[in-house]
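My structure is below; once you've seen it, I'll send some questions.
Missing here: one protein chain of the complex. Every other protein chain is in place.
The chains carry the letters A and B, assigned in the order they are written, with residues numbered from 1 in each.
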Amino acid sequence: MIGYLIQRLLTVAGILVVMSLLVFGITQVMPGSVAHMILGEFATNDQIAALEQTLGLNDPWHVQYWRWASGFLVGDFGQSLTMQRPIAPLILDALGRSAALAGLSFGFVAVIGLWLGILGAVKAGRFTDHALAIGQYFFIAVPEFFWCIVLIMLFATTLGWLPATGYAPMSDGFWRWLSHMVLPVGTLVTGLIAHVSRLTRSAMLEVLQSTYVSAARAKGLPERTVLWRHALPNALLPAITVLAVDVGILFGGIVVVEVVFAYPGLGRMIVYAIENKDLPLMQAGVLIVTAIYTMANLVADLLYAWANPRIRYGRSVA
Amino acid sequence: MSAPAGQDQGGAPLLDVHGLTVEYATGRGNLRAVDGASFAIAPGRALGIVGESGSGKSTVAMTLLDLLGPEAGMSAERFTFEGEDLLDPVAARRKALRGHRIAMVFQDPGSALNPAIQVGRQIAEPLIRHRGMTQTQAAARVQELLAEVGIPRPADVAAAYPHQLSGGMKQRALIATALGCEPRLMVLDEPTTALDVTIEAQILDLLEQLRGKHDLSILFVSHNLGVIERVCDDVCVLYAGRVVEQGAAAQVFAAPAHPYTRGLLGSLPRPSAQRLSRLTPIPGRLPDLTRAPAGCIFAERCEHAEAGCGKPQEPRALADGRTVRCWKAEAIAAGAPPTQAMAEAPPDAGPAAAGAPGTTDAGALIAVDAVGKTFRLGGMLAGLRFDFSGGFPLRTDPPKVRAVDGVSLRVRPGEVVGLVGESGCGKSTLGRLILRLIEPSDGRIAIDGHDVTGASVAALRPVRRLAQMVFQNPDSSLNPRQTIGQIVRRPLELFGIARGAEAQAKVVELLGMVRLAPEYAQRYPHQLSGGEKQRVSIARALATSPKFIVLDEATSALDVSVQAAILNLLADLRDRLGVAYLLISHDLSVIAHLADRVAVMYRGAVVEEGPSAQVLAPPYHPYTEALLSAVPVVGLKDRAAQRVRLKGALIGGGAVRGCRFADRCPRRIGPICDTETPPVVEPAPGHRIACHLPLEALRAVPPVFGAAAPHA
Partner (left out) sequence: MSGAPASPPTSPAANGTANGAANGALRRRRLPRQLVIGGTIVGAIVLLAILAPWIAPYSYDAFDIPNRLKGPSAANWLGTDEFGRDVLSRVMVGAGLSLSMGFGATAISLAFGVPLGLMAAYFRGLAEEAIMRTIDVLISVPPIMLGLLVLAVSDPSLWKTMLAVGIIYVPIMTRLSRSVALGLMEEEFIQAARARGAGARWILFHELLPNAWPPIIVESSLRVTFAILLASALSFLGLGPQPPSSDWGLMIAEARQFLDDAPWIAMGPGIALCVLLIGINLVGDGLREVLDPRLKKRGAA
């Protein structure tokens, strides 16, 4: 178990180093120099050269990389080119708002998705199962960027129940905050719930076919016990893996949703940085998101190991 | 339906089943998996249900516990247990019997225990459910139960998760679970099939002992006739979903009255020193059960079939109390018992028997010298651990397994060498090492004088032509995307033996050698039966006219009646072509049937080696003796009186000091067994035993198979 943990941590560290190199490399291949971007099109060559000197852009790439990466380690993410402000606090704010969106969505997906998956497996072949299957087919196929438009048209434009876009901080009151969260979260969860419930259903069905479930039935245990005590814990193992994969999909959805709902989160900030060629901001954003995603995967792996007696407990007692 | 199925033991039967039928709806009509089966079990009796794959025997067991899915259509004229109707429309009443008064033990202990729950809690569940015990009471009772089924440290085992236990331990735990509520009837579905033969013997002993103590009735499902004879009073032979013969086990096995029962018994190889010259396999294959013939279901495979067999056959009672589904039963029962068709000792026990068996290299086709193989387990960081005893605290110590440990072996041209041992003993690894499918860690291997140990791929090519392999699993040993013709043809092209029309002709010839019609060349593997696939594997191996073939459990996945045909084929090919075999098997009967010489492997090393007749008779290595006395053999039930049993299970891996068998040896002499490597004694030229016991003591051991075995 310790070997496993160390191996995983080393991998995570390796991934972050490689990713930071990759992200940093982009500055090197980007057409046009950073100094050029800061000073605008009418800058003279002298001005550019001077700025390049001050920014250290003439240093060898590994010196520049080290300067940038070591800043990261102590929380200095550099200056935003377009906003002329330190990046760290900007990102921290945006990150908090994105986290609220992601956390809320992920909670719904985990709870509802697993529950619907189990329901489908238990009712396999019956009406409930078929109804769920049709819903899953539909919601897996609807892209977030279209689904949120449909939701806005329905609940904001036509019914006028909810605000179409924007964000209200919690300090403006819980209900106001919540009303701005409903549509973004609603957009994000539908597809993922469909995905999670579908895969949970098949995992559960497979477990229900196993000999130990037959053996539990042969012991005369009530079906409820067979289901919840014998089948579910074993079906949850593959579900953990599915949920981890879905975190990645969720991130993609968050970017789109934040753009459409004008939600001031990290995703929108990265898209803004790309559109405005604000390199330092983009680098920091991408690196932070990658780090979070890698951590989420690490947590999923550890959870898996912990939930699996084969990994948690060694071998051979008798 | 006629014929009451219950044995006349007096009193009402515990379980009474009449006209049990199970059907499945398929795309091509109804498949009748069980057709009108009737049987009964009197209190305290054990009924065996025996049959090959597809006979419906497990389906019968599942119906008793209501474990068939909703897709199975079940009906019966009568189905009672202790006078209660098991077909009660109220499902709750049916279910109340499960686990309480009827308990079940499944085939594969590895998958019948829930991997996510501690063993003790799983055993406690029915106690809490049916006996109303509290958690604490149940936990105490679990310890008693585990002790009763012979588990040495009950508390540890109760707290363990299933993956921490060996197969035999798991099966004991499952038996403890079944015993918990003191059921009247225990249903065992192939409970020892997944276990090694020495563990199987332990479990069968345990069952025998429990049965006497608890007055248990038993329904025992198995494909293994020997096991059935050992455990059961009565037997019920199932073929294609029909009960073809039932009656007292002793009668049925001594004088089978149905041609199918006769066929099964005639197909069995025996591990005795005397060799049957030929087995009598059952030709053909199971009929399509969605289009069952109107007449006798066995007629198309039956050697006694005649015009009268076209009529539907109903079970009818014979004078001796048996029920048989054959109108010619009396005549067949009166015939010579198939098991007594014992031949004289084989006229020539292979060409090699003539030559003086010895250690000399002269003329050896395969020479294996002190070959070893160590496997490293896990990935690069698998062995990482903390160690604060000094030095850098982080150490890597990858777990290793010594699968083969210094084995030397000779195979002479045209000789059949049997390699026998339990799972994990390294016999398959050795087979693959010889063909260099795996790189040996140490030692030297020569094929026909060519050293192959360090040979390059190019240098190996001519040798590859000489040495071929046939694998265990007929379903995975043929590429499913190629036709049989392509499969057999490929080695011909690869070695430039034949091309074009010539290759075509050669393929037909090869198929003919394994008795397959030329049309088979156009078929795909999934269109063939298991036995036919194995024939194709043999044809493919023969394509390069090899001098040597490794047969790695080549018949283990087959039913006995099919296995018999393959064993006959292998014997014929050896006689005709003079090809040598290394016959790897866990089944001593198969080895004894075909091999000229036998090597017995235990934990990576050969503990005994010699001509078959000598290995199968005293003096034995204690492990050989234990193996022989563990094999259940039909007609040798009496042997049980003097059987030797092994403690525990084979533990693989690690380096060994002293004798590798010491911890399980029933004839252990003392500390010397743990510290000193045993010397090799040679009771006869070419017969070697690695044991500390003096030769006189080994010679004094009585033969396992009665006095019949001749002294070599």
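Descriptive notes on the structure:
Heads up, the rule we're going with is that a contact is a pair of C-beta atoms (placed from the backbone, for glycine too) under 8 Å apart; a residue touches a chain by one contact, two chains touch by 3 or more.
Every value quoted in this text rests on a predicted model; they were computed, and no experiment measured them.
Annotation: of A:Leu9, A:Val63, A:Val150 or A:Val299, A:Val150 touches the absent chain (contact as defined above).
When the full complex is taken into account, the listed residue touching the unshown chain is B:Ser561, out of B:Gln122, B:Thr429 or B:Ser561.
Contact with the chain that does not appear here is found for just one residue of B:Pro13, B:Gly36, B:Gly530 or B:Pro678, B:Gly530.
For the chain left out of this panel, the touching residue among A:Val23, A:Leu132 or A:Leu183 is A:Val23.
Hidden from this view is one chain, which touches chain B at 22, 24-28, 31, 33, 52-59, 62, 68, 71-72, 107-108, 189-190, 193-194, 221, 223, 285-288, 290, 380, 432, 435, 437, 457, 460-461, 464-465, 467-469, 471-481, 490-491, 494-495, 524-533, 537, 540, 544, 557-559, 561-562.
Within the complete assembly, residues 11, 14-15, 18-19, 22-23, 26, 29-31, 137-138, 140-146, 149-150, 152-153, 157, 247-249, 251-252, 255-256, 259-260, 270-271, 274-275, 282, 286, 289-290, 293-294, 297 of chain A touch the chain that is not shown.
The rule we apply is simple: only the chains that are shown with their structure count from here on.
Between chain A and chain B the centroid-to-centroid distance comes to 52 Å (mean Cα coordinates, whole Å). Residues 65, 67, 95-100, 103-104, 106-108, 111-117, 125-126, 129-130, 151-153, 156-157, 159-161, 163-166, 169, 174, 177, 379, 381-386, 394, 396 of chain B touch chain A in their complex.
Residue ranges of chain A in contact with chain B, taken from their complex: 2-4, 6-7, 210-212, 214-222, 225, 229-230, 233-234, 309-310, 313-318.
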